[in-house]
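Every protein chain of the complex appears in place save one, which is left out.
Chain IDs A, B and C follow the sequence of writing; residue 1 opens each chain.
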Amino acid sequence: MVEILSSVMDGLLIGLVYGLAAIGLTLIFGVMDVVNLAHGAIIALGMFFLYLFFGAGLHPYLALLPVAVLGFIFGVIVYQIAVRKIISGPPLMSLLATFAVSMIIIGVGTALWSTSPYNINFKVTTYNFFGYTVTSARLVSAVAAVLVTFGLYYFLYRTVLGKAVRAVANNREAAELMGIPSQQILAITFGIGTMLAMLSGALIATLFPFTILSGGVYELKSFVASVLGGLGNPTGALFGGIILGLIEGSVAPFIQVSWTNVIEFVIFVGILLFFPTGLFGGRK
Amino acid sequence: MKKKWMFLVLVAIFGMAFAQTVKIGLTVSKTGKFNVESVNQLNGIKLWQKWVNDQGGIAAGGKHYKVELKFYDDESKAQRVQQLYSRLISQDKVDFLISPYSSGLTAKAAIISEQYGKIMVATGAASDSIFKLGYENVFQVYTPASRYLTSTVDMIKAADPSLKKIAVVYEDSKFAKAVATAARDYAKKLGLDVAIFEGYPPSTTDFGPLINKIKASGAGALIGGGHYSDGATFARQLYEQKAPLKMIALLVAPASDEFAQLGDAALGVAAPSQWEPLVKYTQSCGPSPQQFTEMYEKAYGKEPAYRAAGGFAAGLILQKAIMDAGSVDAAKVRAALDNLDITIFFGKIKFSTDPASHGLQLGHEMVQIQWQKKDGKLVKEIVWPLAAKTAKLIYPIH
Amino acid sequence: MKALKSPFFWLILALTALFAFYPRLGNNITLRETLVLSAVYIILASNLNLMIGYTGYVNFGSIVFFGLGGYFTLWLVGAHGWNVYAAVLFAGFITSLLAMALGFGILRLRGAYFALATIGVNEAVKDFVSNFDTWGGSEGIFLPFTTYKAMGGAGKALWTVYLLIILVMGISLLLSWYVKRSKFGLGLFAIREDEDAAIVLGVKAPKYKALIYSLSAFLPAVAGGLYFFKNGSVVPEEAFNLHLSIESIVMVMLGGQGTVSGPAVGAFLYERLRGLLLTTPSLSNFHLVIAGVLLLLIILFAPGGLMGWLYKKWPRIREVLE
Partner (left out) sequence: MKSAILEVKSVTKAFGGLLAVDDVTFTMFEGEILGLIGPNGAGKTTLFNVINGVYKPTKGHIVFAGQDITGLPPYEVVNKGLSRTHQIVKPLNEMTVIENVVVGACFGSENLGLEPARRVANEVLEFIGLDKYKDELAGKLNIALKKRLEVARALAANPKLLLLDEVLAGLNPTEVGKMLDVINKIRDRGISILMIEHIMQAIMSLSNRIVVLNFGRKLAEGTPDEVANDPQVIEAYLGDPEMAKRILEEEEA
């Protein structure tokens, strides 16, 4: 019984981090209809930014701050160079533009760091609650994910800028008529989405070893989580991430772990087909 | 003036006579998941090249062949391996091949070597199945998967006859699956209960769900793993999650020096190893284990891992076969390899000539190592077979 | 036959013949190995273009057909002793049928949703096959070497398979050309431009989409069968390599989507470029970067690709090159 509960708890904790990554993806889609195929590469970049700051002597949790700032700036730059021009074009264009960005990031990353695995080696404490063993790293990453999500909600619902983002998401033309500079808002949104992706990457890096190619796995997980929650719906994405984590944790005791991915992708395609707006409704 | 000309002509003729080369091609995983192991292996091969060229090359049939290596980066990707081996054969016109690292990549390369009839010495590849496809040109250096973990099971059984349940959790790759399957069957034969037998995808980084499952199963010992990166991660998370295991034996990863970076997580972890610097084999040709170790340490500043030794051994085996054949003619060298039955610093080498398993390694044997603390430092000790041990097995580890 | 009067038809034939016979002269194996990769890329890009360029549906997971073709073929040849010709045809048909069934489902999705679903399908199939023991699970299928011996030795078998791949390449180009000039193609173009309008104009969009999806699966599956037979083995990460899927899109874009020659030219150039980047030591670290920058430049500044640029510059080319 404790073992099953352990699995469920582990799933919940990692699911929150998946959720954070998925929010980054779904926010960009919700506001500008762009499926960001550079998402995985950006997650990996977040891992390596953390690695650099950690290497420079910063505690990994303290290093999250500069990673977030870099992530935002990086996202705005990517938007201005690669996305701005084709934002109103057919979906193929934005898919390919962001994929090109992904190739460039991974290419430069491979040249810099090769594709060998890296580790953030810092002191991790292990706690035991009634037979459930959990490391401090897992707890902190889940709490950090929740805090960042709250921060995002505060931004979207309590600040003028955040309300402008929601207005642009709702109807870009109408927002422009109301005098909201939509290009700037889109750039900021892309920056925030990128920042969230990098933060989730950085949190994952405190848990598991990573390579410049690791982002691919989490990109796919983000797709699954955001589609589960309804593309464009940040809350849904968070819950999608939790569901994904719970699936991974809770099916493990009953079937071979390697089947988990099959289940995830079958659910993914199934949700797209039968509940295209996800379990929690589409964009809001 | 005339004399000078004569001299130059003579030099040219001699030069041509002595400047015979034999070209050996291979791919190396300079990037990707096999990066650590593969570069190790290449170091061994390069050391052999230098060693043999310093002696004037391979002496065969009254000629001396300098060894030339040609290699590309395969990025640890199967699809690159086949393209590059085709290129080595058809464009670079190499005479012989050495395999890439890992069973998966070697299986791919073997097809090409066979399609073009080129001899390939396979090192860093333990899978048996490559040698069950009717190949005639591929020869295995390592102890094959079917015998890889059996002595580990013996060791555990000897240390704790009361142990009932073990878990076998392996990387879902060609090599690890073959090894794990053989180990499971062997463990069952010894009367052990294999509580979990399960593979994980090679890209796994989160072993949490598996570890929870192992804990729930009540298994007392774990054997499994796969290659370096997954194995190191697995060991670290087993330690962090405080898995109550009396013995952990993983493939490949603990046999590398890099494993010491795990710190306390490495302590007590055992591994089967193809070779260790402290082994005591009496070689019939080539350097002794000790000479090889010294040479390697001098060249690279660290102790050789068994993959490096395997790389050197692959070159040495090819060299011996060319010497026996007295030429670089493929058919003659193939026959020489078939007839080979020698002991080198790496151990005994003899290939199967049965058409159903041609090229499979029959001679070589594994040793078991365990990470122990000696004077406050993590060190690898040979703990099995008992005759060769450098330290006593620590059991249970928790 | 009106086709016989079209210079383009003869151009396709001549190109195919050149691919088939040029390396054969002098038994040039190096050239053959280069061209076989170009041919496979041309097949993938050409057939993908039927979806992306003609129908406007961005299939991100088109490689799943190639991989399934490979798996069906090697399984039939390896485990059931079929000869390779029957096996690749069967693999083509069964993959097409699967695509048809799948198509009726996922083709209801549009735009990014469809693209995501195709990625999902590819990944689901890859993970499934990795666990499917009948197909060797993650180890894949390796052919016993006797298979080649039955075809007169590996050397001869490789040439035979090469010529078959070139044949499939020729058929791909002809198919692409034929569809473009047919009523079927007109219906697809209408769907690409505005699916709702096309439906109201009478185009049976669900049927057309499922048909073209299934058709675009056939030749890649056959090519996959031949290619992996030539390689002697098939493993999941190679068969269902999402990266190659996306690279195929790059090829289509590079040459010009919606044209017949564009994807072929794009595929050929991409293969050359990639080969050059990978084997030039100073560039090999940056091959991804260069390919990425190139792709970005095409999208931002020349979305019509090479053919679009040529058409703009010399509109008369349209009459010769389709």
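Assume a residue touches a chain if its C-beta (ideal position, glycine included) is under 8 Å from a C-beta of that chain, and two chains touch if they have at least 3 such contacts.
These figures come from a predicted structure and were not determined experimentally.
J.: Considering the entire complex, write down the shown chains that touch the omitted one.
T.: Within the full complex, the chain not displayed touches C.
J.: Which listed residue, C:K156, C:K204, C:R272 or C:K312, touches the chain dropped from view?
T.: Checking the options C:K156, C:K204, C:R272 or C:K312, the one contacting the hidden chain is C:K204.
J.: Can you list, in ascending order, the chain C residues touching the missing chain?
T.: Listed in rising order, the touching residues are 182-183, 186-187, 189-190, 192-194, 196-206.
One rule holds in what follows: only the chains that are shown with their structure count from here on.
J.: Hey, how would you classify the chain contact layout here, line, ring, star, complete or other?
T.: Shape = complete; every chain linked to every other.
J.: If you take the mean of the Cα atoms for each chain, which one ends up farthest from chain A?
T.: The chain lying farthest from chain A is B.
J.: Quick check: more C-beta contact pairs at A-C or at B-C?
T.: Result: the pair with more contacts is A-C.
J.: With chain centres defined as C-alpha means, what is the inter-centre distance between chain B and chain C in Å?
T.: Centre-to-centre distance between chain B and chain C: 38 Å.
J.: How big is the gap, in whole Å, between where the Cα atoms of chain A centre and where those of chain C centre?
T.: 32
J.: In chain B, what residues contact two or more other chains?
T.: Answer for chain B, listing residues that touch two or more other chains: 172, 199, 201.
J.: Note the residues in chain A that touch 2 or more other chains, in rising order.
T.: Residues 110, 256, 258, 261 of chain A each touch two or more of the other chains.
J.: Taking the touch rule as given, give the residues of chain A at its contact with chain B in the complex, in rising order.
T.: It comes out as residues 3-4, 6-7, 10-11, 14, 110, 114-117, 121, 124, 126, 128, 133, 135, 207-211, 214, 217, 248-249, 252-253, 256-258, 260-261.
J.: Under the stated contact criterion, what part of chain A meets chain C in this complex?
T.: Residues of chain A touching chain C: 29, 33, 35, 81-82, 85-86, 89-93, 95-97, 99-104, 106-108, 110-111, 220, 223-224, 227, 231, 256, 258-259, 261-262, 265-266, 268-269, 272-273, 276.
J.: Which residues of chain B touch chain A once you look at their complex with the stated criterion?
T.: For chain B paired with chain A, touching residues are 30-33, 35-36, 75-76, 172, 198-201, 203-206, 208-210, 212-213, 215-216, 229, 232-233, 240-242, 261.
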